[in-house]
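A single protein chain has been omitted from the complex, and every remaining protein chain is retained in its original position.
To keep things simple, chains are lettered A and B as they appear, and every chain counts its residues starting from 1.
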Amino acid sequence: MKFDLSVITSNWQLFARGFGVTLVYCGVSSILGLCLGLVVALARLSRSVWLRGPAVGFVELIRDTPFLVQVFVIFFVVPASGLTISATTAGIAALTLYGGAYFSESIRGAILSVPRGQTDAAHAAGMSHVLAMRRIVFPQMMAYLIPPLTNQLIGLVKDSSVLSIITVPELTMATQRVLGTTFAPIEAFSMAALLYWVLTACLAALMGRLEHHTPTHRAARQTTAFLTVADR
Amino acid sequence: MTFEPRYVVQALPFLIRGARLTLEVSLFAIALGLVVGVLLTIIRQSRIKPLEAAASIYISLMRGTPLFIQILIVYFGLSEIGVDLPRFLAGVIALSLNSGAYITEMIRGGLTAIPPGQRDAAKALGMPNRYLWGHILLPQVLFLIMPPLTIEFTGLLKASALLSVIGVVELTRTSQEIIIGTFRPVELWLTAATFYFVMCFVLGAVARRFERVAAAYRA
Partner (left out) sequence: MRRKGALAFMIAVLVATLMPWYPMQAGAAAPGLFAQIKKQGQVTVATEAAYYPFEFVDNGKIVGYDKDVLDAIIKAWGIKLNQLDLPFAGILPGLEAKKFDFVATALLINPDRAKKYAFTMPVAQVKVGLLKRKGDPRVTSVSDLSGLVIGSGTPPAGPTVIFMHYNDTLKAQGKGVKAQKMFASSPDEFLALSNKQVDAVVDSTPVLLGAMRKFPGVFELVGTFGTPFWVGWVTRPDNLDLRDAINAQIRKLRDSGELARLQKKWFGYTMEIPDSGYLPPGAIR
């Protein structure tokens, strides 16, 4: 078996463009997903059944079906209701919904990890609910949030490879196009794997630095170590 | 396009067959993944630096690259180095190689939950390492990790949908095949999603039950 480097060097533009598209899709959906996740997490913690019910239903629906099937449903089933949805919209929407459901679980866990007494104390000191959340809960929960969130962001990057199925020209699609002209699966897939690896390793390093800047990270680390169930 | 239940009824026997294959592939994969996970744990505890480093790189690679790509590499790559596997087995191996990297992390987490006194006591009694691991640590860890392991199993159920790329005719590929013949994506994808949902939801409930038992044991 020989490894033909020219497969990679002569197609570097395709790989680079695919990598760029993957970056953009993951970046946009991570931000949108975090917003969605926060809303869903707050809904799940609310006292109203009308908020809690749909939030639980949404999270279960996303967590109990394969991402691949979700992508197919959004791209091929939703338009049957008369809505026109492009591959770009479908791809971003699928990643956002998927990310949002998983992020919401981490955010909920992190909020719950801040002792109840602290919010009570904040209220007693005359802070409003929103202010107590912003000043007391959010800063402290970051240390609990970052480790599971890192896993989920990495999961999001990896799962974005599935979007090639609905014509999104991301890294995996680029790899298949290289395959289409070179017929060299080992070289093409190895290059793709390497690029994904670099991306996820950078993401992990970045999140690690962020975690280091949170004041309570030492305490949190020990308690979350066993709780974290990584996502594929 | 409207939803016509007769297409669901027509497809049902095939989807059930596909779902059975999905379950089978995931079951084999979790069993083999557990073996891989235990092996990785042993290697990481071996105190042999190069082995430990290799295990770390392996885990990082498996967790840092898409399973989609890993499946394609196992299927097409292994045969280039002379190992030829049927698709079902290639699928099981790809899933379990990946799963093992996650399971070893669970085992590591489980080990921290076992009081260190047990290890010290075994050492003090002059118990050989084999015995310590085989009879004391692993049985407890396996029990402790049952909840995350069950969640991992649902993860594999979902991940096995990707095996449709290498032609394992599991639930997703079955749905695709029927859509190709009928052009009815609405009925088929919603039914397939329901199948996955029911399987994963039931297993999720089982995991929560395990969690209660395990929590009681830890207390």
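Definition applied: a residue touches a chain if its C-beta (ideal position, glycine included) is under 8 Å from a C-beta of that chain, and two chains touch if they have at least 3 such contacts.
Since the structure is predicted, the reported quantities are computational estimates derived from the model, not experimental observations.
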item	value
Residue among B:Phe3, B:Phe143 or B:Phe183 touching the omitted chain	B:Phe183
Omitted-chain contact residue, chosen from B:Leu23, B:Ile43 or B:Leu85	B:Leu85
Residue of B:Arg20, B:His135 or B:Arg208 touching the missing chain in the full complex	B:His135
Absent chain, residues of chain B that touch it	1, 14, 17, 32, 35, 75-76, 79-80, 84-87, 89, 134-135, 164-167, 169, 173, 176-181, 183, 185
Chain A residues touching the omitted chain (full complex)	75-76, 79-80, 84-87, 164-167, 169, 173, 176-177, 179-181, 183, 185
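Assume only the chains that are shown with their structure count from here on.
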item	value
Rounded Å distance, chain A centre to chain B centre (Cα mean)	20
Chain B to chain A touching residues, read off their complex	1, 60-61, 63-70, 72-73, 76-77, 80-81, 98, 102, 105-106, 109-110, 112-113, 148, 151-152, 154-155, 157-159, 161-162, 164, 172, 185-186, 189-190, 192-193, 196-197, 199-201, 204
List of chain A residues in touch with chain B within their complex	1, 60-61, 63-70, 72-73, 76-77, 80, 154, 158-162, 172, 175, 185-186, 189-190, 192-193, 196-197, 200-201, 204, 225-226, 228-232
